[in-house]
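Got a structure here, written out as structure tokens. Questions coming.
Note that one protein chain of the assembly has been removed; the remaining protein chains are unaltered in position.
Moving on, here comes subunit A:
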Amino acid sequence: MAKTDSLQGSLDLMVLKILSRRPNLHGYAIMTAIKEMSDEVLRVEEGSLYPALHRMEEAGWIKASWITKDTGRRARIYELTTTGKNQLSSEEARWQAVTAAVNQVLRMA
């Protein structure tokens, strides 16, 4: 299991991407989604996830609202904003460029 922290900026990118596909997730669901989609390779710690969510909210990339779930419990759910969509596409492009470059180095070395 790798810590997401080891990949600079990848946590923000994953959160943005997941929220772009499946809006209105709460923190726990986002964490589970990352875990499941990466086949349990990547695991986000709660201690990193929430500060990251709040930072992105503060930056205006995502916005949050409270809903009451069927179980009667309140949950804070997140969705992407327009700024967030722009951020996602530029981060994604940057990520692709970087990984491609790293892969190339690995191949050539």
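Definition applied: a residue touches a chain if its C-beta (ideal position, glycine included) is under 8 Å from a C-beta of that chain, and two chains touch if they have at least 3 such contacts; residues count from 1.
Keep this in mind: contacts and distances are computed from a predicted model.
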Which one, "ABC transporter permease", "G-protein beta WD-40 repeats", "Hydrolase TatD" or "Cytochrome c oxidase subunit 1", is the UniProt name for the chain you do not see? "ABC transporter permease"
Among A:R22, A:R76 or A:R94, contact with the omitted chain is made only by A:R76
By the contact criterion defined above, which parts of subunit A meet the unshown chain? Give residue numbers in ascending order. 26-29, 32, 45-47, 50-51, 54-55, 57-58, 60, 73-76
